[in-house]
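A single structure is presented below for examination.
A single protein chain has been omitted; all remaining protein chains appear in their positions.
Chain naming follows the written order as A and B, and within any one chain the residues start at number 1.
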Amino acid sequence: MTILNETSQDTSIPTVRSGESEATLRYYSASQWQLIWWRFRHHRTALAGGIVLIVIALAGAFAEFLTPYTGTTRNTEYLLGPPQPIRFWDTNGFSLRPFVHGVKTERDPVTLRPLPVADPETRWYIRFFTHGDSYTFFGLFRSDIHLFGTDEGFLHLFGTDDIGRDVFSRVLYAGRTSLSIGVLGVLIAFVLALIIGGIAGYFGGWIDYIIQRLTEIVRVAPVIPLYMGLAASFPREWSTEQVFFAMTLILGLVGWPTLSRRIRSQLLTLRNEDYVTAARLAGAKASRIISVHLLPAFSSYIIVDLVISFPYMILSETALSFVGLGLRPPAISWGVLLQEAQNIRAIQQAPWLFIPAAVLVIAVLAFTVLGDGLRDAADPYTVTGS
Amino acid sequence: MNTLPAQSDALLDIRDLAISFKTDEGKVRAVDGVSISVKPGQIIGVVGESGSGKSVTMQSILRILPGNAIVERGEILLRQSRNGSDAEVVDVTQINPNSKRMRSIRGGEVAMIFQEPTASFSPVYTIGNQMMEAILLHRDVNKPEARTIAIDMLARVGISNPERRIDQYPFEFSGGMRQRAMIALALSCNPSLLIADEPTTALDVTIQAQVLELMKDLQRDLGMAILFITHNLGVIAQIAEEIVVMYLGTIVEKGPTREIFHNPKHPYTVNLLKAIPKVGQSRTRLAAIEGNVPSPLERPTGCIFHTRCSQRTHGTCDVYAPKLTQIGPDHTTSCFLYE
Partner (left out) sequence: MTTTNHTLLEVRNLTKEFPLRKGFFNRTQGSIKAVSDVSFTINRGETLGLVGESGSGKTTIGRSLLRAIEPSSGKVLFHMDEGQTVDVTSLGMNELRTFRRNMQMIFQDPYSSLNPRMTVRDIIAEPLVVNGTSNRTEIDAQVRDIALRCKLNIEHLRRFPHAFSGGQRQRIGIARALALNPAFIVCDEAVFALDVSVQAGVINLLQDLQVELNLAYLFIAHDLSIVEHISDRVAVLYLGRLVELAATPKLFANPFHPYTEALLSAIPEADPDQPMRPVALAGEIPNPANPPSGCYFHPRCRYAEEICKTTTPEWKEYQPGHFAACHFAGELALKGVENVKEGEA
């Protein structure tokens, strides 16, 4: 790169000689994914979104270990208890080891209901790798070690619900369910879209025409009543797992048309690129053209589409579960958590029950900014030049 | 407002203009020390390849540069004669691009036509509507008068049946007709300077010939000056009186058309003329210029052409930038061979 002579009017001043620098050479032999990454790197918000998502996904994957309780453990001593803030000091001084205040039970002066109240005189110290509820990790090995917990008393970072279940633990477990419904739904939609859109886009002609009209029929079907109708048809006696898989299937079956159209239009454009014609003229078979020229070209766009369709899946699940047609307790998902929070008492007395909503909003926003950043980076070959 | 006394008879005087672009890879110099002077009624051709900065220079006259462009130095002096009163000279670089003053210059004093006529017409309004809008904006006339002027202009550029055509939409015009309609639109406000940016590049040869003839006729009849930008040496030879040869954002040679074609001095101009096939010399081998046009990101130091020049001298051309030197009446070049 040339070093500019900012103000020099005298053109006879020698300037620094430029050659092919290390960086340009690296750029010249950079593959598609490297170029995409270099471009994506500059997108700070998208990068942050990606990190947030990784954290949420890891939290869900290792929920058993990261939470002090299982999602269904009840603490009858702390019903509808507020979050217990982690402290390093209080009126009694500083402590290197974090602690929470103990809890004592008082009676509500009006209703005489027992009411848990923080007791600033007692300290429950937080310890790491404590023994607690036992669980099986990925169905493989049993353990009862949790990342953190307390020796005496209990620890509810996000408080408890009306039957004493730990909200923090439930948010992590719910994240796992909601994300995996999203992943499976998107995967089902994607496989369908790839097959249907791929056939339409590669062959074109009347096949494309018929598939397009079918896609439109699915697209114009109103989504919410469709979801509701399908979800309402689940037999009551189905187990949580069965409902879960049925849900993902529905989300996938309703979600494919948008993706399918994108795949189709991508293929139609790519199919007519000169380099694809060149490959055909060299005698390449359809299988080679698809695998060498078409798939790599649109894979980056497809990843963007997948990321962007994620929040829709998660929101659909949440919406369905919220109106009581999706997952039902004892399954835990963000939608189930929000459904449990939907009463006046919760808003008035236990605002911490809305923490799952905040997490949901953060996750959806993270997906959206990540998708935006990926979309900008997905085509590293459009050069903006004069 | 930055007004200066009229010093010369030049209509447009670009002096030592330098423009850079801010990009992800850093600041890129697109135009570096360009000076062009246009007298009233003159046709000046600007030739250059991709990255020569010819379009950027023209955009800067109308202040329609992309958002990441910075005018680093230089002035663009435009002589405005308003309502018959004394001419005043404005420095366009000092005017706010979005000001009323600039808008009155654009399309009024200075008009521009582009390679793609579709870019200057909105598809949802009729050709007549768009022409009348421009006329009403820049000229002191009422609606029926504007319509008469528009019809007159369309007839002038050779569109048959203008009374009917004026109410048609751009898509109802063929490519050549759209190009002519764009010229009519540009000329409807009586500009004193017309900037034509590759106006015939997208056209077929027969239509290109018609458009070139039309522009010459209109220039003769209306007496406006034309800055004609192209990469096609054939087109420039046919239309321009004076030629500016640009390479990588600088002017390498400038002179009357005959001088440039029959007596080129700068190695770039000389080689460029040898590199194009001429009808009737089919068996001579073309003289290719070695290498490629460097990317603006990698502007060579010293003389910007030295990396491809067959007559470069080591230690001079790759270190120092040559100055524009007078080598004949109105003929200048920037090359150490003539310094």
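Simple rule for what comes next: contacts are C-beta pairs under 8 Å (C-beta built on N, C-alpha and C of every residue); 3 or more make two chains touch, one makes a residue touch a chain.
The structure displayed is predicted, hence computed values, not measured ones.
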Residue touching the undisplayed chain, where the options are B:42, B:192, B:219 or B:257: B:257
Hidden partner chain, touching residue among B:212, B:319 or B:337: B:212
Residue of B:33, B:128, B:162 or B:176 in touch with the missing chain, whole complex considered: B:176
Hidden-chain contact residue, picked from the options A:98, A:229 or A:296: A:296
In chain B, positions touching the absent partner: 49-50, 174-177, 204-210, 212-213, 231-235, 237-238, 257-258, 261-262, 268, 271-283, 285-290, 292-293, 295, 308
Where the missing chain touches chain A, by residue: 27-32, 35, 209, 273-275, 277-285, 288, 292-293, 296-297, 380-381, 383
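Just so it is clear, only the chains that are shown with their structure count from here on.
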Separation of chain A from chain B, taking each centre as the mean of its C-alpha atoms, in whole Å: 53
